[in-house]
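I'd like to ask some things about the structure below.
With one protein chain held back, the other chains of the complex are shown just where they sit.
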Amino acid sequence: MAFYLTTILFFPILGAVMLAGIPGRNRAAIRQATLAIAVIHFLIALPLWWLYAPGGADYQFVEHVPWIDSLGVEYHLGVDGVSVLLTLLTVLLTPLAVLGSWRYIDHHVKEFHILLLVLTTGMLGVFFALDLFVFYVFWELMLVPMYFLIGVWGGEQRVYAAVKFFLYTFLGGVLMLVGILALYFHHQGVTGVYTTSLADLMAIPVPGELQLALFLAFAIAFAIKVPMFPFHTWLPDAHVQAPAAGSVILAAVLLKMGTYGFYRFAMPLFPEAARQALPWIAGLAVVGVIYGAMVALVQPNVKKLVAYSSVSHLGFVMLGLFALNVTGVQGSVIQMINHGISTGALFFICGMLYERRHTYEIAQFGGLSTVMPVFAVLFMIVTLSSIGLPGLNGFVGEFLILVGMFQNHPWMTGIATAGVILAAYYMLRMFQSVMFGDVEIEANRKLPDLSGREVAVLLPLVALIVWIGVYPAPFLSRTEPSVDRFVERVTRTAGTQPAEVAELDADEAEPPEAVPAGLEGRP
Amino acid sequence: MNPEIQELLVAYRVVRPALFPVLPAAVLTLFGLLALLVDVFELGRTRGPAEGETGTPIMAPYLALIGTALALGCVGWQAARLETAGGPYFSGMVVLDGFGVFLSGVVLAGTLLTLLLTIGYCRRHDIHLAEYYHLILMAAAGMLIMVLAGNLITIFVGLELMSVGVYVLTGFRRTRLRSVEGALKYFVLGAFSTGFFLYGMALVYGAAGTFDLAGIRDAVSVPPASPVLLAGVALLIVGFGFKVALVPFHMWSPDVYQGAPAPVTAFMATGVKTAGFAAFVRVFMSTFDGLADQWIPVLWALAVLTMVVGNVAAIRQDDIKRMLAYSSIAHAGYLLVALIAHSDIGTAAFLYYMAAYTLMTMGAFGIVIVLGEKGTENTSIERDYAGIAWRHPLLAAAMALFMFSLTGIPPTAGFVGKFAILSAAVNSGHVPLAVLLVLTSVISAYYYLKVVVSMYMRASEREPIRSQVPAMAAIALLIAVVGVLGLGIFPGQWVEMARASVVAVTGLP
Amino acid sequence: MSEVGVGHYLTLSAILFTIGAIGVLTRKNAIIVFMAIEIMLNAANLAFVTFAMSIGDLGGLVMVLFVIAVAAAEAAVGLAIIVAMYRHRETVNVEAFTAMRG
Partner (left out) sequence: MAANWIWLVPALPLAGVLVNGLLGRRIGKGGVSVIGPGMVGAAFAVSLWLFLDLAARAPEARTLSQNVYTWISAGDFRASVAFLVDPLSATLMLVVTGVGFLIHVYSVGYMHDEDRRGFARYFTYLNLFTFAMLVLVMADNFLLLFVGWEGVGLCSYLLIGFWFKDRANATAGKKAFIVNRIGDFGFLLGIFLMFGAFGSVAFADVLPSAATVLDAGGPLAFWICLFLFVGAVGKSAQIPLYVWLPDAMAGPTPVSALIHAATMVTAGVYMVARSHALYDMAPAVLAIVAGIGAATALYAATIGLVQTDIKKVLAYSTISQLGYMFLGVGVAAYAAGIFHLVTHAFFKALLFLGAGSVIHALHGEQDMRRMGGLKRALPVTYWTMLAATLAIAGIPPLAGFFSKDEILWRTWDAGHPVLWAIGLATAGLTALYMFRLFFLTFHGSFRGTGEQRQHLHESPPSMTIPLTVLGALSVVGGWIGIPPAIGQTLGGVPNAIESWLAPVFADAHAEGAAHAAGEAHAIPPMEYALMAASIAVALLGILAARYLWLTRPELPVRIGLQFRVAATVLSNKYYVDELYDAIVVRPYNALSHFAWRVIDEGLIDGLVVGGTGAVVRWQSRVSSAWQSGAIPTYVTVFFGGVVAILVYYLFG
């Protein structure tokens, strides 16, 4: 198990290389091969679910290999509960994305699948990285394949959307890079050691003003990715233009990198600044919740509507992170997964609509329940999940976020809670326009219902929607210790820092008790 | 034994170690002359198509290649022997230090790649003169001299050897207006700047009483600086600024880059810039070390202007060579930031970036070169590059890699280089400069992406480019690709090497 | 007072240099521009010689030799370029060559 994470991380690249050997003309073979690779990848990563020991070390499956000695950069990977869940989400969505693109992608099939696999590696790297340099490398790396996915296989405005996506994210990224460097030299100034290791950087106190500035540098990068209001305008364009699989990955995983960034880097590294900025960020999150819901309401385009709904949903996630208590953060984490599942499914659904009618205009549909009953059922469940119906996954996350946040910031939460009304409004309105009523447009009269392949795409997601909604305990329990530590770290006051750090070190030095044999703790 | 021979041997034993630092330059010169000579005697040429016409030189290109490779080997030898290498050489006119050796390697790598790319280019565009190779080697020799110079005179000589060669190379396709126009502009402005450079040298000489870099440092280390010295420094900044194309001394470069034959442009963008910066950095980091407070503000302003103007102007270019010219102006701005950092970290960053920059720029021009067709270089991004990704997938992928590297996206050499420069800037407290650097990089992303967009996301509306990649060019491109990725993914030893090379530069004799 | 000193030589050199520079700035004829540049180089030569004499160092004089050699080389190349240019446009007006711009 020494290089378990590395195996997971680079397996898709290996797959991509193999794929490169298949002649581009043989599309079926490429699709099948990619599917096989993605499924194997999923199976390789799946044991994480069991092998990860929630009560064990902070980070597990840790890998530590010197990389750039002179800069103090190490190839340092590890996962905690949150990254385990996000990893599994990622590896689950990749095969589904392949399946979902089976017919959607009809040109340059080989290149598409290669990029999809490379993208997977990029995303996983972000979730595994315990070194800021490594993190940044993967953060930017995944930009490239996504850029191509949008730009080459997207809709009419694809180039504009792709470039906008790239520039927005890149802008945030480079500012963060300056922040990383400032922190790096600050650490060197304090300890005399050059390092980009997250744990080491977390161990030193950062003076107030510097901390705030650095936090902002990180926060802007992540806020763009989340995306938080008002940094969100790249999202609708990117989503509308991206091919179905691209939208799915974008919504389900890429956006999580923003919130994950807050969780893993921005907030633990700069806890005091995070607390100082809390009213602003939480305020923006609340605005995002309401604003996203409002703008979603008036969209004439299904995909754009779902895109704006993401702005709203991720506002909830941000709110939960800044609840700064375990309940809220747990909700936030579970909501990251939920959003990935539900919105991922919604974008698959958009893709299925598009495959049939080559349009996303809501007005072009109507009455589809009659002609596509199976589709109607699945679409309905996903819609309900998205509006947070209790018993489905969305509710668990939203409720925990709100109940957690409410304990600290009742007014903001009160406003954000109104989001649940608005969500019902725009989602049901869209659902009704697409699915209910009589079939009025001739082209819709003979639409085929979902094929077996399409059902296979949606079914796992729907199963998860119900599972998390009904029995979220396995998910919550896996993240609870990690979230505990996060909350403890972020809420700790400055005065107690040295002692706490020492304690932390002591903890790390002890062999983790609950880790099964053969798993490494932190060295 | 014949006493004369013995005498010669003794002389050789004395001379040999003294020649050691200039060995690569000597090898280049030798082979350059050889290439010219064999051609003069019409050796190694194919028969011309008609009686009395010249054929294609066969031997000259390979002589040039071999010479460059040998020179590179000599640099390797130098690197290996660096620690035991004594000095001073040529009374201090030449220094042999890690800094110089590293950059010699970079220059020669650039030259080698240029040559590899040139051979196919010349064949395609019917350039059948061996002088071409001769000039490249001589210019490269000039560059090496600049890189190792320990004296302002040496710098000047190297500079001129390089410049004159490149003037001619720029106008080499003399039947084409643009080539000649480029040469004219380069020449007039180059000579003009030489005037300033010389006058600056004179003033510094007047203030310090010597041309020797170490001597000048000793002389000027006592403040306050006299106005004569400051004026001299100012004019040296102008002179170097011209060679490396800093705004506002950059205006020649877009026109010249666009007009010159593509391999020459590549050579200029890499070799000339490297050599210019090498001397620039050496003079300012060591010789004018004590005057840092005086020159940093000026360079600061120039860096800001260079990064902004270079990047901003690039976004509206359609000609890829012109776009790359502006891009190289912008990169000069980044490199200047490393100099402004005024620290070992900064210098190491400079070295690393120079290597990375050479590889990625060379790669980008390499693609430009191989995509040319007989009679046209196919340089329009919008028209010629549209949709080539699906016709030439490997070339396009490589081009995309170079573009992303120039943008600074990991895992490429460009990213690590930018990381290094940013580190240096932040470490020295030039955070605003660092922020400006990254913001202008975002602008740069726009025009680099434009190339990618055109290649991958636009449909071609012209008849397809028929282009075969000559084997030599393929090797060059492969080297560039491997280099860009290698320096990006495993930058460790290169960073290490750059760091180690810096130690020596401060220990200037 | 009336002794011709370093200051005078340097002033002359500076004046020459300025004349040369202004020549480059104002004249359009490539050959005249080139000659103006030569004036600048020679102004620098004058400065070298002056400083060399005042310091008592040979370096400056050596430098002048290099400059003269380089100027000759540049003249050769420069004139060749001007000839090539004339072949294209039948003019040596530098403003006539603006095929590349922007």
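By written order: A, B and C. Residues from 1 in each chain.
The rule is short, and it goes like this: contacts are C-beta pairs under 8 Å (C-beta built on N, C-alpha and C of every residue); 3 or more make two chains touch, one makes a residue touch a chain.
This structure is a prediction, so every number in the text was calculated from the model and none was measured.
Novice: I'd like the shown chains that the missing chain touches, ordered by label.
Specialist: When the full complex is considered, the omitted chain touches A, B, C.
Novice: Can you work out which residue in A:Q60, A:T87 or A:T327 touches the chain that's missing from view?
Specialist: A:T327
Novice: Determine which one of A:A273, A:V289, A:V382 or A:L400 touches the chain that has been left out.
Specialist: A:L400
Novice: Please identify which residue in A:I22, A:V39, A:L210 or A:M294 touches the non-displayed chain.
Specialist: A:M294
Novice: Which residue numbers on chain C touch the omitted chain?
Specialist: Within chain C, the residues touching the omitted chain are 21, 24-25, 28, 33, 94-95, 97-102.
Novice: Just the residue numbers, please: which parts of chain B touch the chain that's not shown?
Specialist: Here the touching residues of chain B are 184-185, 188-189, 192-193, 196, 227, 230-231, 233-235, 237-238, 241-242, 248-249, 251-252, 254-255, 294, 297-298, 308-309, 312-313, 315-316, 443.
Novice: In the complete complex, the non-displayed chain touches which residues of chain A?
Specialist: Output for chain A: 164, 230, 233, 291, 294-295, 297-299, 325-331, 334, 367, 369-370, 373, 384, 389-391, 395-396, 399-400, 402-404, 406-407, 410, 413-414, 417-418, 420-421, 424-425, 428-429, 432, 435-438, 470-473, 476-477, 480, 483, 487.
Heads up, the rule we're going with is that only the chains that are shown with their structure count from here on.
Novice: When the mean CA coordinate of each chain is compared with the mean CA coordinate of the whole protein, which chain is closest?
Specialist: B
Novice: Give the chain pair, either B-C or A-B, that is connected by more C-beta contacts.
Specialist: It is B-C, judged by the count of C-beta pairs in contact.
Novice: As a quick test, compute the distance in whole Å between the mean CA positions of chain A and chain C.
Specialist: The mean C-alpha positions of chain A and chain C differ by 65 Å.
Novice: Measuring centre to centre with CA averages, how many angstrom lie between chain A and chain B?
Specialist: The answer is 43 Å.
Novice: Can you work out the whole-Å distance between the CA centroids of chain B and chain C?
Specialist: Centre-to-centre distance between chain B and chain C: 26 Å.
Novice: Using the touch definition up top, name the residues of chain B that touch chain C in the complex.
Specialist: 153, 156-157, 160, 164, 167-168, 171, 174, 177-178, 180-185, 187-188, 191-192, 194-196, 198-199, 201-203, 205-206, 209-211, 254-255, 258-259, 316-317, 322
Novice: Contact residues on chain C for chain B in the complex?
Specialist: Residue positions touching the partner: 10, 13, 17, 20-21, 24, 30, 33-34, 37, 40-41, 43-44, 47-48, 50-52, 54-55, 57, 59-60, 62-63, 66-67, 70, 73-74, 77-78, 80-82, 84-85, 87-89, 94, 97, 99-102.
Novice: Can you name the residues of chain B that touch chain A in the complex?
Specialist: Its residues touching chain A are 390, 393, 404, 407-411, 415, 419, 422-423, 426-427, 431, 434-435, 438-439, 441-442, 445-446, 449, 452-453, 456-458, 491-492, 495-496, 499.
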